[in-house]
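Sharing a structure below in structure tokens format, with a few things to ask.
Omission of a single protein chain aside, the complex is shown with its protein chains in their original locations.
Presenting subunit A:
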Amino acid sequence: MEDSAVRRQVWEGRVPVCFCASSNEFTCIERPKNIYMLVPRNSYFPLVTGKVFKYIATFVEPPFETEFWLEYNGIPLRWYYPVGLLFDLMKQGSSDLWQITVHVKDYPRDELFACSSLQVVEAHFIQTVKQADQIKHRSRVMNSIQKHGQKQLWNAMVTSRFDQFWEVNRLLMQNSEDEPIRHLPIKLFNKDYAFVQRLWPAYKSDGKDGELTKASDLLKLAGDRLGQLPIDNVTLLCQGVTVPAEAPLLWLYLNMSCPDNFLYVCALEINK
């Protein structure tokens, strides 16, 4: 089931982003220049926008009560979702340049978590890993990993160190007689931010030797939770790649999950 070549490719995924300052929030004549960046799919925007915000802040007049936030087509970008997931959701499978507007005021608190420091991002990340392990192993593995192991997951993610990350993550991804994975931490997204999260079974029936659930089973298992999405007209996108209907969910999960240990799948409606 484990495919380290695929894991490496998933780890190294990048999306092309252009950060543009919001046009109506600056009073000085000179406008900030656009900033182009290849952003890691499996990172979070607060981890890469420090320099962007610092540059744009030089154009902001006092008083400095600035709260930076990102927006695309009028939708505030949820910084606590992996960058690649946001890209797949917002761009609906397209791979061209992602033009993101940087705002410096009127933080939409009703829609976005506050992000006062990178500690908030780290806390959210670790919490999500814990949730994933609760689903997989009833938290037994995460509880057995010491604090420094959790710290290593975060540090390796921040510094993009694959081997250091998987040194710890292999424990969380173990699927053995001692620690079998019965349910999969998957979030199935619709075109907006609505998602289905339930106990997705790894096998069609009880027992590890049973038939594996497939990608095509996701929509059936989601039922009407995903809204009125006709099953025949849907394609599934994962890490920017169209997922074959016959792909085993367990394989997808073990090899294409984000560092937070969730597999994010986007259900896109096929245009006629």
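To be clear about the criterion, contacts are C-beta pairs under 8 Å (C-beta built on N, C-alpha and C of every residue); 3 or more make two chains touch, one makes a residue touch a chain; residues count from 1.
Throughout what follows, contacts and distances are computed from a predicted model.
UniProt lists the omitted chain of the complex under the protein name "Ubiquitin-like-conjugating enzyme ATG10" (options: "3-methyl-2-oxobutanoate dehydrogenase (2-methylpropanoyl-transferring)", "Exosome complex component RRP45", "Ubiquitin-like-conjugating enzyme ATG10" or "Endonuclease").
Across the entire complex, the residue among A:Ser139, A:Gln164 or A:Ser216 in touch with the chain not shown is A:Ser139. The residue from A:Thr58, A:Asn73, A:Ser116 or A:Gln146 that touches the chain not shown here is A:Ser116. When the missing chain is restored to the complex, the residue among A:Arg14, A:His124 or A:Arg161 that touches it is A:His124. Between the chain not shown and the residues A:Gln9, A:Gln174, A:Gln197 or A:Ser216, the one that touches is A:Gln197. Residues of subunit A that touch the chain left out of view are 109-114, 116, 119-120, 122-124, 126-127, 130-131, 134-135, 139, 193-195, 197-199, 224-225.
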